[in-house]
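Note that this complex is displayed minus one protein chain, with the remaining chains in position.
To keep things simple, chains are lettered A and B as they appear, and every chain counts its residues starting from 1.
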Amino acid sequence: MKEELLISGRMNPNIDPFLNIWHWHIPVYLFLGGLAAGILFFAAFYTITGREKEMPTTVKWATFIVPIALIVGLLALFLDLKHQLYFWRLYTTVRLQSPMSWGAWTLMLVTPLSIIWVATYMKEIVPGWKWPWKFLDRAEAFVIKHKVELAWILIVLAVILGIYTGILLSAFNARPLWNTSILGPLFLVSGLSTGAAAIIWMSRSHYERKIMSRIDILLIIIELFLVTHMIMGFLAGSEVKIASAMIFLGGQFTVSFWVFFVILGLVFPLILEILELRGFRIPVGIPAFLILFGGLVFRFIMVEAGQFTRYLY
Amino acid sequence: MRYAMAIDTKKCVGCSDCVVACQTENNVPIGYARDWVAEMVAGTYPNVELEIRSERCNHCDNAPCVRCCPTGASHIIDGGIVKVTPEECIGCGACIQSCPYDARYSHPEGYVDKCTFCDHRVEDGLDPACVAVCPTKCMYFGDLDDPSSDVSEAMKNRNYKALAPEAGTDPQIFYLL
Partner (left out) sequence: MKTRRDFIKISALGTGGLAIAGGAYNWANGSELAEGMSAKAAGKNLKLNRFPTYCEVCFWKCAGWAHTNEKGNIIKIIGNDEDPHCNGRLCPRGTGGIGMYNDEDRLKTPLIRTTENGQQTFREASWDEAFELIAQKYQEIKQKYGAETIAGFFHGSPGSHLGHLLHAFGSHTEAHPSYAQCRGPREVAFAATYGSGVGSPEPTDIRDTRCLVLIGSHIGENMHNGQVQEMADAIDNGATIITVDPRFSTAASKSKFWLPIKPSTDLALLLAWINVIINEELYDKDFVEKNTYGFNELKEHVSKMTPEWAYGITTLEPALIRQTAHEMAAAAPSVIVHPGRHVTWYGDDTQRERAIAILNGLLGSWGRRGGFYFPEGMSLPKFPTPELPHPEWDWKDIHDKKYPLALLPVSNALVEASIPENNPKHLIKSWLVAGTNLPLTLPDKDQTLKAMQALEFLVVVDTMPMEITGYADVVLPECTYLERYDYIRSAPHREPNIALRMPATEPKYESKPAWWIAKQLGEKLGLQKYFPWKNIEEVLDWQLKKVGSSLEEMQRIGVKKFDRAFGAPYLVDGENFEFNTNSGKIELYSTEMQNAGFDPLPSFTQHEEPQQGFYRLIYGRTPAHTFSRTANNPNLVDLKPEPWLWINPKVASIWGIENGQYIWLKNQDGKITQFPIQVRVTERIRWDSVFMPHGFGHHNKRLTRAYGKGASDAELITNVKIDPVMGGTGMRSNFVTFLTEEPEMEVES
């Protein structure tokens, strides 16, 4: 029998017996960040390809969610900090090796830009909207003229935002569950998928819903592929990696992972969307909600389970 | 100059003096520990083997905690000692996630704390508190680049290992076997 134990009674709060330093704040932020990235991506994409008229919700209405999501996400992050009075230190330096620093600055850029994007549509969304100051009218005109350039910037930032949430976790090589390079693309695809789902839910145009459903189906299939790939990668890895995979194959998170994420969050809505495209009448909200729910649950599981895994003891 | 520690597992008895000494020297709050003692038992009675190790932050050469800190609060000072500047730390917990040894913890005052190799004592030419108090004198500290330092002398002609080398952090605490 082999024993490996601590005999000096270490019980650091949130570190022992299992690491639990990140709570709900991080998964909520990751989800909102992914959602925002997804919506922004599609809005920018269809602007660049000149198809705004056909995809009104994508380009206009759904983007209203983005600044709200980002600000709520930032608030969650702020609440997670333990030394909050010093949060401004984040913006005194750019540390290229720290994904968190990347994230802080990206958010710093995306949030105002997304507000600007939404602002250009204020007059359409709120009838009779008037800017309080004259220079804002000029600014609005300027932005509308350079919509496409803005869209290019936004599409790049959206990809960074979507992928960095995954790289943030995968950069922590001390947590075997996270230390896989698939996590970045997986989070990006998941973010895009949740963005698409939100758009589908909000859209009133049948055409738009059809396009986004097709895209979403593709994204879910890619996601399923990536998840399978990730688990197979773990099982082919070292002992700690295998232990990470076992968390989902008989361990504590088996049920939540497979039932709530894979089945309810991926497979079931996939089937519903395919059926809808085939002509069956399915309330739009159900697959959309399930995908959003699945995205949130996925991030909760990953953050919780990741902290569970470790190299020692 | 590269500070490192060598700990002789043949002499360590697991008394945990290093843990209490660190606590009183560095005002570590009750309920928190910057270092700890681990025990490994293998075999079947009566063919049993025992290894006892005093562990702490390894002040890695390739420290992931310094890399991932978004504000630069986690930094490396002369000699390779990894330290945290409390006024620059925002308490995001990234460094805690990145340490394969779980050596860091969140101090009740909000910033992240850990073993500092007692750099305030090292400045004065003293050993860290844990090394200075160990009754079996099984802990050695010094400059690895200096072949005549305590730690270099201790490691001569001895087999040694570091913890979790597969994590790729290049830890600087060596356990003499």
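Throughout what follows, contacts are C-beta pairs under 8 Å (C-beta built on N, C-alpha and C of every residue); 3 or more make two chains touch, one makes a residue touch a chain.
As the structure is a prediction and not an experimental result, all values here were calculated from the model.
Colleague: Specify the shown partners of the omitted chain in the complete complex.
Modeller: For the complete complex, the undisplayed chain touches A, B.
Colleague: Just one of B:C65, B:V82 or B:C134 touches the chain that is missing; which is it?
Modeller: B:C134
Colleague: Kindly note down the residues of chain B that lie in touch with the hidden chain.
Modeller: Listed in rising order, the touching residues are 10-11, 13-17, 19-21, 23-27, 30-31, 33, 41, 43-46, 48-50, 52, 120-121, 123-124, 132-138.
Colleague: Need a quick check: the contact residues on chain A for the chain that isn't drawn.
Modeller: 1, 3, 5, 7-9, 11
The rule is short, and it goes like this: only the chains that are shown with their structure count from here on.
Colleague: Just the number, please: Cα centre separation of chain A and chain B in whole Å.
Modeller: 37
Colleague: What part of chain A is in contact with chain B in the complex they form?
Modeller: Contacts found on chain A: 1-16, 19, 21-22, 77, 80-87, 89-90, 92-93, 95, 97-101, 103-104, 171-175, 238, 306-307, 310-313.
Colleague: Which of the residues in chain B end up touching chain A in this complex?
Modeller: 14, 16, 19, 31-33, 36-42, 44, 52, 64, 67-73, 86-94, 96-102, 104-106, 109-112, 163-164, 166-168
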